[in-house]
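== subunit A ==
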Amino acid sequence: MSFEVHASLRARNFEMSLSLNDGETVAILGPNGAGKSTLLGVISGLLRPDSGAARIGDKELFRLDGGTRLWSPPHLRGTALLAQEALLFPHLNALDNVAFGPRSAGASRTAARETAEHWLAEVDALPLAKRRPAQLSGGQAQRVAVARALAADPELLLLDEPMAALDIHAAPLLRRVLKRVLKDRKAIIVTHDVLDAYMLADRVIVVERGRIAEEGPTRQVLERPRSHFAAGLAGLNLVTGTITEDGITTPDGRVFAGQHDSGWSPSPGQAGVAAFPPSSVSVFLGDVHGSPRNSFAVTITDLEPHGDQIRVRAGGGSSAPSLSADITPAASADLGLVPGMDVRFVVKSALVSVYPA
Partner candidate 1 sequence: MKSATGYQGIPRWIYAIAAVGGLLVVLPLAAMLAKVNWPQFFPLITSESSLAALGLSLRTSAASTVLCIVLGVPLALVLARGEFPGQRLLRSFVLLPLVLPPVVGGIALLYTFGRQGLLGKSLEVAGIQIAFSTTAVVLAQTFVALPFLVVSLEGALRSAGNRYEAVAATLGARPTTVLRRVTLPLVLPGLASGAVLSFARSLGEFGATLTFAGSLEGVTRTLPLEIYLQRETDADAAVALSLVLVAVAVAVVGLSYGRQRSTTPSEVHA
Partner candidate 2 sequence: MRTFHLKKSIVAMTVAVGLTSALAACGTPAPATTPSSSGSTSQLSGTVTVFAAASLKSTFTRLAKDFEAKNPGTKVTLSFAGSSDLVTQISQGAPADVFASADTKNMTKLADAKLLDGSATNFATNVLEIAVPPSNPASISSFADLAKSGVKVVTCASQVPCGAATDTVEKASGITLSPVSEESSVTDVLGKVTSGEADAGLVYVTDVKGAGDRVKGIPFPESDKAVNTYPIATVSSSQNKELAAAFIAAVTSEEGKKVLGDAGFGAP
C-alpha cells in the first residue's frame, strides 16, 4: 500500500510529485512559503489543486486531469492531519477528543472509548483523559492530538510542524512519542528542525519555491547537502561550482580544495559542491602566510553567539554565497571583529567534502 501524489496549483506556484513506500516516514523541509503546508492541504483534501492525482494503494484520493474530475472529500481519505496547534475540540474532554475519529467511523460509544484509552496510553496521556483542552499544557494537548489522529486509524498521517508551537521542554517528550508511534507507519512530517528529520524520518524532501529541491535518505541529504537550505539545516557551508582535480572552482573563480568521497573519481568539468563546517574556517586579519589556497577576502556581515563559539558570517562580494566561521570568543576579541570589517577566511582543505551536485 504505497502512496503517491503529483499535483500543481498555479495560484501558489506549486508543483510537486512524491511517493511513499509502506511504513515509510518522510520529512518535508524547506523555508517558509515553500509549499509544505500546501502539499499537506492537497493530500488531505482541504485544498484543491488545478491538476494532478493521488492514490493510496488502489484508493484514489483525487484525479484531476483533462476529462476526469475525481475528488474525494477529506473525511473519506484516511489522511489524518496534525497541525502546529493541537486544535483539540474545546467542548470535549481529552478522551472524547481521541474517541472522535472512531465515533465518526461508526464505532459504538464504548468501543470508541476503548480505542481512545489505548491511544492515550500510547502517548503517555492516559491520566489526562478527563481533562478539558483548556486544562492541558501545550505539550499535553499536542500529545492528545497525536492520539486523536492515530485513533482515527489513518492510512497516511500528515504532521504539519507538530513541534513548532511547543516550548523547548515539551518538544523532546513529544518527539520521543512520535518516534515510537511513527515506526512502520506511513507519515509525512513537515518540519523546520533537522533533529525531527534525523529522529523521525527515513527520507528527507527539501522543497523550495513550490518545487522539490532535493530528496534522499535523511543522513545522506543532511551530510551531503546539495541545496543551500539543507546545508543550512545541517549547519554546513555550501559552495557550488565546477569539479577540478582536487576540489571545485566557483563561477567567480575561487578555488576550494577538498577531499573526495572514496570510491568516486572526479571528472573535471562536472557540476559539484563543496561542503565544510564553520569550525573548519579560520579568520585572519591582513595578509596570509603559507598556502594561498582556500583563502578568501571577505567582509563580515554578522557576528552571533553559537554555542560556546562566535559565528562569523561573511559575504564575499555580491555573487559569492555567504560563508560562516566559528571561532572562540577570545579570538574574536583579539582580532577586534565587527561587522563591515574586511578579513580573510581560510578553510582547512582536509575538512572540505567535494561531491557532485
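The criterion applied here is as follows: a contact is a pair of C-beta atoms (placed from the backbone, for glycine too) under 8 Å apart; a residue touches a chain by one contact, two chains touch by 3 or more; residues count from 1.
A word on the picks: all candidates are chains of the complex that A comes from, given by their letters.
Remember, predicted model here, so these are calculated numbers, not experimental data.
Subunit A shares a touch in this complex with candidate 1, selected from 1 or 2. Of all the residues in subunit A, the ones that touch candidate 1 in their complex are 44-46, 73-81, 83, 85-92, 100-101, 103-105, 133-136, 138, 141, 148-149, 152, 154, 158, 165.
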